[in-house]
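Let me give you the structure first, and then I'll get to my questions.
One protein chain omitted, others in place.
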Amino acid sequence: MINKEKIHPLLQGPVQSRDGIRGIERPRGLLDALQEDNEHLRSLAGMHIVSARQFDRNQILQLSRLAASYETQPDLIHPPLRGKILVSAFYEPSTRTRLSFESAWHRLGGDIMSITDPATTGIAKGESLADVGEMFNNYGDVVVLRDNSEDSVYSMLDSLRIPIINAGNGIDEHPTQALADIYAILKWYPSFGREDLPEDKKVIIGVIGTPNRMRTVRSLLLLLSLFSNSIKKVYIVNPSTDLFDAEQQEELEGAGLKIEVIHKLRDVLPEIDVVYINSIAWVGDSYETLTGDIKLTSESNLKPNSIILHPLARGEELDPSLDKTEHNWYFSQARGAVFIRMALLTCLVHRINLVVDSPVDQPEEQ
Amino acid sequence: MINKEKIHPLLQGPVQSRDGIRGIERPRGLLDALQEDNEHLRSLAGMHIVSARQFDRNQILQLSRLAASYETQPDLIHPPLRGKILVSAFYEPSTRTRLSFESAWHRLGGDIMSITDPATTGIAKGESLADVGEMFNNYGDVVVLRDNSEDSVYSMLDSLRIPIINAGNGIDEHPTQALADIYAILKWYPSFGREDLPEDKKVIIGVIGTPNRMRTVRSLLLLLSLFSNSIKKVYIVNPSTDLFDAEQQEELEGAGLKIEVIHKLRDVLPEIDVVYINSIAWVGDSYETLTGDIKLTSESNLKPNSIILHPLARGEELDPSLDKTEHNWYFSQARGAVFIRMALLTCLVHRINLVVDSPVDQPEEQ
Partner (left out) sequence: MINKEKIHPLLQGPVQSRDGIRGIERPRGLLDALQEDNEHLRSLAGMHIVSARQFDRNQILQLSRLAASYETQPDLIHPPLRGKILVSAFYEPSTRTRLSFESAWHRLGGDIMSITDPATTGIAKGESLADVGEMFNNYGDVVVLRDNSEDSVYSMLDSLRIPIINAGNGIDEHPTQALADIYAILKWYPSFGREDLPEDKKVIIGVIGTPNRMRTVRSLLLLLSLFSNSIKKVYIVNPSTDLFDAEQQEELEGAGLKIEVIHKLRDVLPEIDVVYINSIAWVGDSYETLTGDIKLTSESNLKPNSIILHPLARGEELDPSLDKTEHNWYFSQARGAVFIRMALLTCLVHRINLVVDSPVDQPEEQ
């Protein structure tokens, strides 16, 4: 007989089921807490999604509700994007974000064409970005673009006749990642979406990152400002100074966000309800890491019941010893990112009426 | 409040609709002008498409008619290629042609597998091209191949049991690009397809390029020769001499094309009805550019109502100042390329009967 003892233990039975946090209780709770109101989604039809500034609070709540609906019933009987084509253009390498979008589009029933190797693109051949946009018009129904330049996506807006989603433009923005972050917070604490929370029910958020050099952080702060009434304070935790662009902090505070810059994580960690950590900062085309005391482990003095978010991929700053604790909401955040993208894509492609119970009048599809 | 003034103007509303030239009036006009006669498409079933020499005039007219049908109704209710697999093999980098074919195949309802990185191919592993062809037989229903060698596609014909489309073989040919060029001309001037045009209704075509070194030009001239009765003259505009291979010019003139070589564009530009421009010439694996007076701008002395075609990507030879003029048919040409490829692919895969009103007897699908 073949020596069955040589078979790895984890090959001896079928794969194990998911655990609770990544199950459907949380999205179901969000569905119950939020009233459906698809009027707010109507305005997303045919829009480019480039900056987190474009969203209002109601859109985010309704997108999250639709995402929760998808998360509780992921197998769609009538996929709404059948026959639609996504151009997946990642001029800057990515696996997570690209697969997240592609998975979302596939689950909605659509088809995908990928551009993943910069050496084969129009840009490499010297084409103008306006011409690249014109080309995309002919081939697909939506473009998702990641590029290491802040300007590329903006340079294409004039020629594009199909919606484009910014999946990361240099150090500028990454709006759908911020949507995924808010969706995770809402699943954890649906009341975050209310406007009338008493002071003792508001949350303290800690952002370990660099607001003027991390696109994830820049977009997240913009979206958090829409929920200022539910936030007691936002700590920006960073050993450096010079963390904001001109007017960046003023704009956020003008929108109602209370911001406090802290240099040592240890000083405030026990107060924080939502710990957002992202230690990698773009400087040109290379990475730099925040050093010092920025590292979360199961030994860190986290507030009980607090949650940790991280856009992933992670490095040393977020230790695996936290993976099996209740603080681990970064895996759920990654999982939910597919569903919030499904919600957004559904709305962009004018198909909201195919997936909701109360259809709305939509602008004519172009 | 978030500072809404920081939102780019083009993000403040949904994407804008297409303009007229790229609308459906032109393809509809072509549908009216050409009688449907699908017998001519029957002979394309199961064929390899490697050289423009393989087509006859009636096939091109009927393919264009089918393309126009697709262009006026792009959302197919019953996609005819559902369940069919395309092997998209681009051993030579390309974005436009690859996305054009993949978009066409997706819109027909089929699935796609891509080989885009030469380093992962059979060729890189030392496999013979005959073995690569044999491999493709197992995996797909059609192959589209681009390679920087003229011989590769021919070397695979003996082992292939599924149709292959040449998407560019070195400097030799690019038949489907030429089909797209003719389709654009027919949409602009449906009478181009007639055999009995009086002399004053015939067109003068100017080809700015190098017939013996540009595959697009080589294929286009072969197809134009089929329409000799509608062409007063073809100017080949090029500062060089030695522009034709042995017998190339004789073969075209023998087919009825009147060719005149001109060295300065300025001398003839005001006479030309269809200006075809492509300034990039393959020399080994590098590019060389035609210099001198070969450059079109809105200041050029173009004939009124003349049209410009360019296979794209473009460089300095075709100035963006022409984009918003009526001469701009290069964007429409790119758009139409998807539909003419849809037409061709439908015929190759024996599915013509699923998309036309008057079905034809087809050879048994292999």
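Chains here go by letter, A and B, matching the order in which they are written, and residues are numbered from 1 within each.
To be clear about the criterion, a contact is a pair of C-beta atoms (placed from the backbone, for glycine too) under 8 Å apart; a residue touches a chain by one contact, two chains touch by 3 or more.
This one's a predicted model, so the numbers in the text were calculated from it and none came from an experiment.
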Touching the absent chain when the full complex is considered, from B:Ile2, B:Val15 or B:Ile162: B:Ile162
In terms of residues, what is the contact footprint of the unshown chain on chain A? 1-4, 6-8, 10-11, 13-18, 75-76, 79, 90, 93-96, 99-100, 102-103, 106-107, 109, 112, 114, 116-117, 312-315, 320, 331, 334-335, 337-338
Since one chain isn't shown, list which residues of chain B touch it in the complete complex. 45-48, 50-51, 53-54, 83, 85, 87, 111, 113-115, 117, 119-122, 124-128, 130-131, 134-135, 137-140, 154, 157-158, 160-163, 222, 225-226, 247, 251, 254-255, 363, 366
